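Yeah, one chain of the complex is gone here, protein chain that is, but the others are all in their spots.
On to subunit A.
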């Protein structure tokens, strides 16, 4: 394991940002720390980088204990949400910074900067100042700067959070390809479940300072450990006291399946190819069901019609523990 976080706790005054967190992040993979804002994921990343210190617990990077190492000695690349560019230096100087303070030979620095700028497609901007770049270009420059010192791990704190939706999508696909190319252990923080599901090899779901679940995107989506993970990764509704996905509910206009819950369609909403039905069951539960338009038309569901609901075969079902907003 590349990064081992062992019983780490961090408080800011009364607020517990991390509560006895233990997690291992695998070598050479792209891992996402996913969770709602204020859940502690950025704090964990900053503690791994040495930019914050844990109140208790240990961190080891590549097998060496890094708990007491200052940020300068951890050999970690860090990319910030708001780029953190050195405004008074050109793009090339920004990328060269880490190498220059390591007093590498000039020719080597020039060659390495050249190679990195090519990697992030900024070669033609080498002599510009960061203020002359777009947000996406600045973030790619920051990435090249972090990679220049050949870090053992690359940490990205909401790297695409400040970019507009289109650039964000482009950049995350590009990050995935870059990672496959460079193969450095990478951890990135995000609150966007789509981003995590699309890019990451492994996802660590963090909420209220605790790790809720660790797994591949498929594991998390198909076998959520609890209600929270399930609701964070997609739409959720409840049926008969369990949480499940709205598209995992079978709907029929006659009580053909055993255990079907009877209810009345209170609202029918068509959004593009899908139909969303709100069903009020006889137990007083409000259930959302999603089905395709063709299916809805075939079984003839309408507002006011009586229907029977059953969980689909193989659906991910989680016992309902608390109210899901």
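The rule we apply is simple: contacts are C-beta pairs under 8 Å (C-beta built on N, C-alpha and C of every residue); 3 or more make two chains touch, one makes a residue touch a chain; residues count from 1.
Note that contacts and distances are computed from a predicted model.
> Name the chain not shown, per its UniProt record: "Sulfate transport system permease protein CysT", "Transcriptional regulatory protein AfsQ1", "ABC transporter substrate-binding protein" or "NADH-ubiquinone oxidoreductase chain 5"?
"Sulfate transport system permease protein CysT"
> For the chain that's not shown, point to the residue among A:88, A:267 or A:293 touching it.
If we include the chain that is not displayed, A:88 is the one touching it.
> Using the document's definition of touch, tell me which of A:54, A:133 or A:265 contacts the absent chain.
Of the listed residues, the one touching the omitted chain is A:133.
> Have a look at A:16, A:167 or A:315 and name the one touching the chain we're not showing.
A:167
> Given the contact definition stated above, which residue among A:33, A:49 or A:318 touches the chain not shown here?
A:49
> Could you tell which one of A:106, A:121 or A:295 touches the chain left off the display?
Selected residue, touching the omitted chain: A:121.
> Which subunit A residues would touch the chain omitted from the figure, given the whole complex?
49-51, 70-78, 80, 82-89, 93, 97-98, 101-102, 115, 118-119, 121, 124, 128, 132-134, 136-137, 142, 145-146, 148-149, 167, 170, 173-174, 177-178, 180-181
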